[in-house]
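Only one protein chain is missing; all other protein chains are in place.
Labels A and B are assigned to the chains in the order they are written; within every chain, residues are numbered from 1.
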């Protein structure tokens, strides 16, 4: 289990060069990873789904709480998730179509299902399972339920796919055998 | 200049007795006194919407119930709603004439609430008019209001009739000669004019019932979903409805904001009047104390010890366009003068006058409150005055040397630059203070104020006045004893 493992990048994913990655990380197809983010798989591997967007200064850390006694904990992150700037996410299980707005903090006891939006600056540390389509907003972390999932932003992804290689070094995708 | 966030270290005593920093004071140049937000009279100047910056005249605002007709607020988090466009596919895809329509729905950027959550249909582009909620009891309440109005009018009419009977000459000239409006109408054949409000009406009074529709059965068995129940803040935004379920929350029109003009209570002149346009932050009349009264800033203060004379360096800044002379006087100087003035006023005639203008004037400035500051130091009063030249805006770009030659007492004035001077004062904390206690120093500052009121007389020289005010400086905590 060396910490100098290179992340496994599926075809079609765009991972910029200068970000800190430690541990066993797998990116799904069509994912976009901006520069200067931190992805640290300390306690175990992190597996991303397809078309995830991870923006600058986002910190995705797999840090298992002390009372969990799984032998090989894996952090599963679903597809179509957006991790906006400077968010810190430690939740062990994340579903699909979630948005983590800038400067939010999600602790490692939280489990996030599908379609949730964690608002900017919200700090969620309590042990809970966020129901589907929950929006957390405000300084008191008020919650409300939305009608449906947030729309994926295809236009943004196309633009990023075109522009990012012009300005940053890209890690080569590793074709899985 | 961090007056907004830093604590108020230098405070001026306003005429009403409150202590405020210079950034919160106004200077009335007609009665030559400091005023603060408390003792000045606030008035509504103009109404505008904070989001679309649209000005509304007050009569229109009354009709629209002080709400902007274009801007809406999110019922969930009370932030502004913005419109988002979406396209709707035409109903008949085979019809070549049908084009995809553009529709608008409202969305909150903070909590991502949309009008679709409540079931409000999307509006087409160009047709504005989001549905409003009507009060269910409108008709009944209108009937009740009319009924009570009629009741009061009837009573008033009865009272007037009673008064008429008591008077001797009840017939007016018109009635005696027979040229009243009612006789004319009869002659012309028109119907009699009746006051609609005096007509009899039958209002059905409310009927009490034995049955109460208030079932809690559903609460006993089904688990509640907290996210589906409205909080009390969300309910109170819609006072006439107050829905308990989240899917009934309608967006509310945004409340308008107000631009205030301030008026001195004693001389009724405006002290601050903003411009009419909501886009502009300037003022038509801007009599802030910051632009007329010399500002005092603390430069340094030696650590304070009881009984020991500590050095205090303060910076005096002259913001006006005229030269001024500043004299530091003891704190009680102003009280002595005020006592002399009240002695003169205290012998009024003892006859009962009808309510004079003075009584109607508020007692805010005639009975100021006690100044709430415990002065704990003795300030050694300097003997000489300091002359501060006028403020010159071009001086900072002008590199030629200063040509001022003021005969300064070197022990008093430490440093000078254009309209600023740093002076040294000696303060001695008093014996009765404890260690760690906040030390407050106070003195009276007198400066020569040159009036900026445009005079129409032949005399072209603007008038000069001596203006005195009390200053209180918070110097920090007591460090040690001697």
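Throughout what follows, a residue touches a chain if its C-beta (ideal position, glycine included) is under 8 Å from a C-beta of that chain, and two chains touch if they have at least 3 such contacts.
Keep this in mind: contacts and distances are computed from a predicted model.
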{"item": "\"Ribosomal RNA-processing protein 42\", \"Actin-related protein 10\", \"SKP1-like protein\" or \"Exosome complex component\" - which is the UniProt name of the missing chain", "value": "\"Actin-related protein 10\""}
{"item": "Residue touching the undisplayed chain, where the options are B:66, B:80, B:309 or B:451", "value": "B:66"}
{"item": "For chain A, residues in touch with the removed chain", "value": "122-126, 128, 136, 140-141, 143"}
{"item": "Interface residues of chain B (partner: the chain not displayed)", "value": "38, 41-44, 47, 58, 61-66, 132, 134-138, 140-141, 144-145, 147-149, 151-153, 156, 203-206, 208-210, 212, 214-216, 219-224, 226, 229, 231-232, 236, 239-240, 242, 255-256, 258, 260, 355, 359-360, 362-364, 369"}
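Quick note on the criterion: only the chains that are shown with their structure count from here on.
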{"item": "Distance from the mean Cα position of chain B to that of chain A, given in whole angstrom", "value": "48"}
{"item": "Of all residues in chain A, those that touch chain B in their complex", "value": "117, 119, 131, 134-135, 137-138, 142-147, 150"}
{"item": "Touch list for chain B against partner chain A, complex", "value": "76-77, 110-114, 116-117, 225-228, 231, 246"}
